[in-house]
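One protein chain is absent from this view; the other protein chains keep their places.
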Amino acid sequence: MGDKQSAILLISCPDQKGLVSSVTEFIFRHGGNIIDLEQHVDSDERHFFMRIELDLAEFSLARGEIGDRFKADVATRMGMQWTLYFSDVIPRMAVYVSRYSHCLFDILSRYQAGDWQVEIPLLISNHPDLGAAAESLGIDYHVLPITPQNRPEQEQRQLALLQDYNIDFIVLARYMQVLSEDFIRHYPSQIINIHHSFLPAFPGAKPYHSAHKRGVKLIGATSHYATADLDAGPIIEQDVTHVRHTDSVTDLVRKGQDLEKIVLSRAIWRHLQRQVLVFRNRTIVFG
Amino acid sequence: MGDKQSAILLISCPDQKGLVSSVTEFIFRHGGNIIDLEQHVDSDERHFFMRIELDLAEFSLARGEIGDRFKADVATRMGMQWTLYFSDVIPRMAVYVSRYSHCLFDILSRYQAGDWQVEIPLLISNHPDLGAAAESLGIDYHVLPITPQNRPEQEQRQLALLQDYNIDFIVLARYMQVLSEDFIRHYPSQIINIHHSFLPAFPGAKPYHSAHKRGVKLIGATSHYATADLDAGPIIEQDVTHVRHTDSVTDLVRKGQDLEKIVLSRAIWRHLQRQVLVFRNRTIVFG
Amino acid sequence: MGDKQSAILLISCPDQKGLVSSVTEFIFRHGGNIIDLEQHVDSDERHFFMRIELDLAEFSLARGEIGDRFKADVATRMGMQWTLYFSDVIPRMAVYVSRYSHCLFDILSRYQAGDWQVEIPLLISNHPDLGAAAESLGIDYHVLPITPQNRPEQEQRQLALLQDYNIDFIVLARYMQVLSEDFIRHYPSQIINIHHSFLPAFPGAKPYHSAHKRGVKLIGATSHYATADLDAGPIIEQDVTHVRHTDSVTDLVRKGQDLEKIVLSRAIWRHLQRQVLVFRNRTIVFG
Partner (left out) sequence: MGDKQSAILLISCPDQKGLVSSVTEFIFRHGGNIIDLEQHVDSDERHFFMRIELDLAEFSLARGEIGDRFKADVATRMGMQWTLYFSDVIPRMAVYVSRYSHCLFDILSRYQAGDWQVEIPLLISNHPDLGAAAESLGIDYHVLPITPQNRPEQEQRQLALLQDYNIDFIVLARYMQVLSEDFIRHYPSQIINIHHSFLPAFPGAKPYHSAHKRGVKLIGATSHYATADLDAGPIIEQDVTHVRHTDSVTDLVRKGQDLEKIVLSRAIWRHLQRQVLVFRNRTIVFG
C-alpha cells in the first residue's frame, strides 16, 4: 500500500446541490481526515471548484484504489473533473532563462534551502551565461540558441529534453524568447511566466520604458500561465510597488526586478501546493 | 414560513472527523444550496471553524425549525457552538464618537449610500460637536460627558440607551474614552474599536507622536474587538502606509486618518457579513 | 505690506549650472528663510524643476514686489517659467458629480473638518441626487443634465458658472460625462479626474467589469489631470488593492470605491500644496 500520508484532491464541475456533501461523505466513510477544504462557486458561470487536503493515515482504501473508487462513487455521477495528487510524489520542474539572473537565483536560493517540494533537474537557455550557477547545484544546463530560422527545430529539441527529464511543469524565469503556440499546447497550464508589468498594462517588450514614458506612479509584475496569446494567459499572482518622478528607467528596472522574482516564486509555490485551478482564462487560487 | 431567502451558519468546535460531511449532508438532505463554504482547522489548538452561506429558497424546513433540527441532528452530537443568521434580520449598530469626524463621516457616507445592511439608530458622544451630522440623517445623538467621577453612572446610562435602541453591536469611531471592564463584558466580541497604530506597537495614547519619535517608516491602523485589556483585543483588520523623515506628526495624523477610517469600515463590513469568529483572543476572518 | 507669512515658488526651465544657487542666493539676500526645497532634473529631457517653500516673516521686499524682482534678477536671465503662491490666498475649487456619492462625501468630510486650505463654493452635476449634501454645507448645487444634443450649450453654462464663482480648479468626483476638448482647454492642468483602474490598464467605461473578466489579482484607481485624450492625462496618484477569485464585480466596486476616494483626495491635497508640476504629459510630484 506504500506510504500515502496525505493527498490533495482538486475538483471542478458545473454547480449543483450536494457536491460538498458527496465528496466529504466519501472521505468520511473511508476514514479520511480533512486537513483543509476550500470551495468556490463562480456564480456567473454556475461552476464549482474545490480543493481538499486529506490526511490518509487512517484511510481504509489502498492508495491505488482511491481514485477509482472516487470516480465510481462520486465523480462520474456528478460530472466532475478531478485530479488526485499524493504529497510524496515530487513534481519535476524545468527552468528557462536568458541572461537576467535575478529570478533564477531566487529560485535556486529556495531550492538549495529546501523550501520547496520540487526537483529541478533541467535548465534550458538561449545563452551560456548562467550555466555555472546551474552546474554548481548539479542541475543540467542546456544551451539552445534561438534564431528566427531555427526556432521550430530548437523547440523540438526542448520538447525531447523535457520528456527525457520527465518534466511536469516549466518556469520561464525572464526567458526572452516567445514560445510557439504548438510548444505551449504541450504544457497547458503548466508553463509559468513572469511579465514585468501589471498586466494588462504594458504587455510585450520594454514595459519599464513604457511605464516611464507614461509617467505611472506604480510598477508591477505579473505571473501567469503561458497561452497562445502573448502575456494574456490566466494570472496567478500580481504585485506592484510605488515609483516617483525621480525614478529613471534604470531605477524602475532595479525596483521591478525585486517584484519579478518574488511574484514568480510565489506563483511557483502556489502551483506546487496545487492551489491553482484554471477556468476560462482566469485562475482560482486557493490558500 | 416567511421570507427566508438566505442564512449564514457559523460553527466552531473541537476538531474531529466528519464535521464538514455532517453539516453539508444536513443541508443537502433538506434541500438547501450552499452559496459559500469556508472552514478552518487551527491545527495547534485542534479546533474547527466553519462559515456557510445558504440559499434557503427550496429549503424543506420552516425558518423557525432550522435551528432546532440542526441542533438535534448535528450540533449536539458534534459538540458544536453555532449561530444562525437570517439575511433579512438587519443588525442594529450604535456608534460612539468624540470630536474626530473622519471615521464617523466615513461610516455615515456608506450608511447613506446604502452600502451596508445595517440600522444605525443611535450615536453616543462625550461631546456635542458631531450632533448635526447625526441628526441630518435622522440618527439620535446622545451627549454623555465623561469625567473620572461620573464614568460609572454614565456607562449605566449608555447601557440603558443601548438596550432601549435594541443595539446589537457598537463601533468606537475614535471614541476617546476608555470603557470599563464591566461595560465591555455586556458586549463580548460586539464592540469594534479602531486604534491608530499597527498594534501591538504603540498601544495607548498618542501613537503618532510615539511613531514619529521612534522614526518608523510605516504607520498603521488596527481594528479589533474591545476587551478588558486596552488595545489588546482580537484583531480584525490592520493596514499600514509608508512614511518618510519628511513627515511631521501632523502629516502622520493626516495620512493615518485615511487608514483609520478605511480599516474601521472594512472591519464593520466583515462583522456585518458574519465573517469573523473569535477564539482565544484571535480572530478567524473568512472571506 | 500685508500679512505675507509664507509662499511657494514653483520653477521649471532647461537645465543649466547655477540654477539652485541663483534662486537661493536671491532668497537669502532678501532675508527669506527656506522652509522646504525640492528640485528635480529630468536627465533625459535636460529639464529642471524646483519647489521652494519660503518663510516671508523677515523678507525685505513687499509682497507685491517679490515677483517683479525675482523676474528681473533671476527668472528672465535663466529662462524660467515660474509661479509664486502666497499661502493666505485660498484656492477655489468646483466639484463635478453624477450619482456616486463616495468621492464627494469624502471630499466634503475633509472640507467640513477643515483639513484643507480651500474654498468649495460650487457643485455641478448632471443629476439632482446629491444636492442635499451640498446644500447642508452651504455649497451651491447646479443641475445641468447632459444629452448628446445639449452638451455644447451645457458646457457653456458650466464655463459661465465657473467664472462667476471665480473657480481656480475643478475636481471630477466620478462625474460620468466626458468633457469636450474645448472645455478642457480652459483649465489646463486644473481639472483633476479619478479613474477607477490602474491606468493605462482598463481605460474608458466599466473597468471593474473588464478587470473581473481578465482575472487580475489587483484593482486600482488613478488620479490624473484631464486632457483631450480620455484617461490619458498626466498621472498624479495611483494605488491598488489585492483581489481574489472570490471577488465578484460587486466586490471589486466596493473595494475599488475605497481606493478611488482616497486616491482622489490625496491628489487634491497635493494640488493644493502646489506639489505638482506637469511636463510633457507626466507629473513631477514633490513632497
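For the reader, a short list of remarks on this structure follows.
For clarity, chains are labelled A, B and C in written order, and residue numbers in each chain start from 1.
Keep in mind that, in the parts below, a contact is a pair of C-beta atoms (placed from the backbone, for glycine too) under 8 Å apart; a residue touches a chain by one contact, two chains touch by 3 or more.
In this text, all values refer to a predicted model and were calculated from it rather than measured experimentally.
From the options C:25, C:45, C:88 or C:135, the residue with contact to the chain not on display is C:25.
Touching the missing chain, out of B:40, B:102 or B:195, is residue B:40.
Only one of A:78, A:262 or A:278 touches the absent chain when the whole complex is considered: A:262. The chain not shown here touches subunit B at positions 40, 42-44, 198-202, 214-218, 220, 234-240, 244-246, 248, 281-285.
By the touch criterion stated above, the residues of subunit A touching the omitted chain are 101-102, 105-106, 109-110, 112-113, 115, 136, 246, 254, 258, 262, 265-266, 269, 287.
On the side of subunit C, touch with the chain left out of the figure occurs at residues 17-21, 24-25, 27-28, 31-39, 41, 43, 242.
In the analysis below, only the chains that are shown with their structure count from here on.
Chain centres here are Cα averages; for subunit A and subunit B they lie 37 Å apart. In subunit C, 246 are the positions where the chain touches two or more neighbouring chains simultaneously.
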